[in-house]
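All protein chains of the complex are present and in place, except for one that has been dropped.
Showing chain A:
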Amino acid sequence: MSTGTEAHGPTAGEYIVHHLTHLNSTGHAQTAIIDWSVWNLDTLFFSIALGIVTLLLLTKAASKATSGVPGRFQAAVEILVEMVADQAKGIVHSAESRKFVAPVALTVFFWIFLMNSMDFLPVDLLPKIWALISGDEHAYLRVVPTADLNGTLGMSIGVLLICLYYNIKIKGFGGWIHELFTAPFGSHPLLYPINFLMQMIEFLAKTVSHGMRLFGNMYAGELVFMLIALMGGTATVFGFLGHIVAGSIWAVFHILIVALQAFIFMMLTLVYIGQAHESH
């Protein structure tokens, strides 16, 4: 845990702040809350790398699939595909859209599951390796892309764009505009602004809560792992025992959260796209 200054080791606060700082294109911590010129290189790298891993794994499973006795890997992927296909069938009723929507949901599930699983690596492992590679012992690195609000909001905005596409495709551009102004309260010129406002709020709330939910869960999980790591950092018998016990318990509980949040993100993606198919 050589993340602090030379004179003394890092305090608990310094350790956590160091681990919560992104490796970004400016080279130092982001100061403004919203700054469009900053690129979080660690989030980009890990999310794209895990996206490629997802695609390779799923492609491998698909190309090696046999109709004979399936191997363990093929069976696992088949269970996953079946589960997603079932959920999609229940939520999105158009068989034509399902051809695109079900694979999207599967990819999203697998991808988010892998990104969340980066939490299971020891909190100091990859930052330490990166510090050795880059030669700067204070190098910043955050390994969980979904614990970055930019990553999760990016994905939820992607889902929003798919929703808008299907709104226009299913209802036609005119039909969609008509719905924007006449649902949910009804078609009366006095109600047009209220309806439009409600629809905008709905889109905004859906997208923001979609991204925030995943981010909040992963961020809290990451922080608790850091706190547990701090306990081991005290280098006492109590600290080491507490680290092992608390770390194991939280890791087991976190497996549930990781899978659950990936599942929820996938389900909500399906639900929102399903809503785009329903006309009022």
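Criterion: a residue touches a chain if its C-beta (ideal position, glycine included) is under 8 Å from a C-beta of that chain, and two chains touch if they have at least 3 such contacts; residues count from 1.
What we mean here is this: contacts and distances are computed from a predicted model.
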| item | value |
| --- | --- |
| Name under which UniProt lists the unshown chain, selected from "Phosphate-binding protein", "ATP synthase subunit c", "ABC transporter permease" or "3-methyl-2-oxobutanoate dehydrogenase (2-methylpropanoyl-transferring)" | "ATP synthase subunit c" |
| Hidden partner chain, touching residue among A:16, A:170 or A:255 | A:16 |
| Hidden partner chain, touching residue among A:56, A:76 or A:220 | A:220 |
| Residue ranges of chain A at the interface with the undisplayed chain | 12-13, 16-17, 20, 87, 212-213, 215-217, 219-221, 223-224, 227, 257, 260-261, 263-264, 267 |
